[in-house]
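Yeah, one chain of the complex is gone here, protein chain that is, but the others are all in their spots.
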Amino acid sequence: MKKEIICTVCPMGCRIYVEGTEDSVTSIEGYTCKRGEEYGRQEFLHPVRILTTTVKVEGREDHLLPVRSEQPVPKELLMDCMEVIRKQTVKAPVARYDVIVPDICGCGVNIVATGNIG
Amino acid sequence: MYEINCDVAVIGAGPAGLSAAVAAKKEGAGKVLLIERDESVGGILQQCIHPGFGLTYFKKELTGPEYAGRFAEEAEALGAEVLLNSMVLEVLPESNQILCANSEYGMTRVTAKSIVLAMGCRERTRANIQIPGTRPSGIYTAGAAQRLVNRQNAMVGKNVVILGSGDIGMIMARRMSLEGAKVLAVVEIMDFLAGLTRNKVQCLDDFGIPLKLKHTITRIAGSRRVEGVYVAQVDENKKPIPKTEEYIACDTLLLSVGLLPENELTRQAEIEISPVTNGPAVNQYMQTSVPSVFACGNVVHVNDLVDNVTTESLQAGKYAALYAMGQLEGEGREVESVTGNNVRYLCPQRLREEKGAKANLFFRVLAPELDVRIEARCQDRVIASKKERRVNPGEMCSIQIPLDDVTDDVIINVVKEA
Partner (left out) sequence: MMKTDVVVIGAGAVGCAIARELSKYEVDVIVVDKNEDVGGDASKSNSAIIHTGYDASPGTLESQLVVAANPMFPKLVEDLQVPFKATGAILPAITEEQFEQLPAIKEKAFRNRVYDVEYLTKEQILKMEPNMNPEVRGGLYIPRESIIDPFIYVQALAENANENGVHFLLNTKVTGIQTEDQKIRSVETTGGTIETKYVINAAALYCDEIAAMVGKAEYKVVARRGQFYILDKNTSCKVEHIVLPIPTKVTKGKLMCPTIHGNMLVGPTAEDLNNKTDKSVTADGLASIVEDVRRLVPGVKIGDTITQYSGLRPNRNPEGLHVDIWDDLEGYINLSGVRSTGLTLSAAMGVYVAQLMKEHGCRLVYKENFKNTRKGIRIFHEMSREEQDAVIKENPKYGNIICRCETITEGEIMDAIHRPLGARSMDAVKRRVRAGMGRCQGGFCGPKVIEILAREWKIPVDQVNKNETGSYMVTGKTR
């Protein structure tokens, strides 16, 4: 398997060419820094993203609580996570970093509040 | 009229205003008052629920609400006061007064020793770019759509085309996709991306959204709600090539075609405005042409990273505090910073000589370039220089220059490295 990855570590946008199998990298080139190399490997083997969205607040029709995944979640789970979060409702008060959904989709990452609701 | 006296009055409690208030308090200013038109502080960051903030300043990837929250809490802890739901209608620089409307107190007059302008910016509209066609509903600036989706719990549409590859546009492409909408295309008239590369990867590529560079929208169709848009490739003069025109059926068009500093108050207060940035011209203290008035953030020039806003705003807050305490001279000899090769604009535009001090000059280039040297010249001396692997109009550049002997105007050039 061969992939061309645009590095997003810094604004340079290096094109990194990675070759390998599902669980190992056999060749990686095009990166220009250490962080770029790490990113290239990660993005090839197991791309992850921080998910951010909103959660409904009980009794407050026009108010939403912003939330995020504490750590990046596997990219392929983004839409599944959205499905879970969409059904979620929180009750005020909520403080920043309160856990809203623990271990979302079993990937070991918590969805936490990024704002406060008094 | 309700009267408030303070030392430093900050107009706007977004990221710029909050940072300025924090710095002013830390510098020792007495009463610092943030005047905010919204019902809560944080400004636009309240709707920027996505990550990508704070990578430079906090060395951590934060979301907008988290980034704003850190400064809001710090400002509060330091004792800065906030007047919410208050729209400033007039700034009177000669008396250092600010008039604002507030539902609770009525018309309110704030008298300060120094003022920080931190009103932010607004979005360019359909009229600014003159798209022909009908005028149905379903045409939103990306920021207005972002407010509706992220703060007002309202979904703006189902099948979306986005004009402009600015960061807000791309971030809304992802946001709309996550909320179940289909984003059909992001259309960009230039032959390069307007926003950050990471946003193209994470907001467009991740969701299979096509980016159409060198294309524009030639016409909007639909009498009630948007029914579709005509998209065509453009030639080197940015004129649409008729035979390339195609129709994309959609119910929503989001515009991400740039931001403009919001300087109605600045203009009305007769503070000098730079014709290039459309914001007040400032010196390294972020001091405007009126010595008691400082300015920071997107009201000065439009930034792409909030971290840069913070850096500038901390300066503005610090010097506004010093001015309020009588520790900053009102007048001084100043030289100008001048745009040289491949530099569109510079900020600050004026520099004051100051022994042992340095200033960060922020600037944007006109065209993307690889392997360049950025150099600052004063007369025939190179006073600062640095290498850059890549420069891009969408990403702010900066260079630090010594202010020891800026005896004449400072010219910034971006030159190809031999």
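A and B are the chain letters, set down in written order, and residue numbers restart from 1 in every chain.
The definition used in the following text is that contacts are C-beta pairs under 8 Å (C-beta built on N, C-alpha and C of every residue); 3 or more make two chains touch, one makes a residue touch a chain.
All values derive from a computational prediction rather than experimental measurement.
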{"item": "Among the chains presented, those that the missing one touches", "value": "A, B"}
{"item": "Residue of A:K56, A:K75 or A:R96 in touch with the missing chain, whole complex considered", "value": "A:K56"}
{"item": "Candidates B:L55, B:L78 or B:A101 - the one touching the absent chain", "value": "B:A101"}
{"item": "In chain A, positions touching the absent partner", "value": "54-56, 61-62, 64, 86"}
{"item": "Touching residues (missing chain, whole complex) on chain B", "value": "1, 37, 85, 87, 89, 99, 101-107, 122-123, 125-128, 130, 132-138, 140-141, 143-144, 147-149, 152-158, 179, 218-220, 223-225, 251, 262, 264, 267"}
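The rule is short, and it goes like this: only the chains that are shown with their structure count from here on.
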{"item": "For chain A paired with chain B, centre-to-centre distance based on mean C-alpha positions, whole Å", "value": "26"}
{"item": "Residue numbers on chain B that touch chain A, as the complex places them", "value": "46, 49-51, 61, 63-66, 69, 150-153, 178-179, 196-198, 200-202, 205-206, 389-390, 392, 395"}
{"item": "Chain A residues within the chain B interface of the complex", "value": "6, 8, 11-13, 32, 49-54, 56, 61-64, 66-68, 75, 78-79, 82, 96, 114-116"}
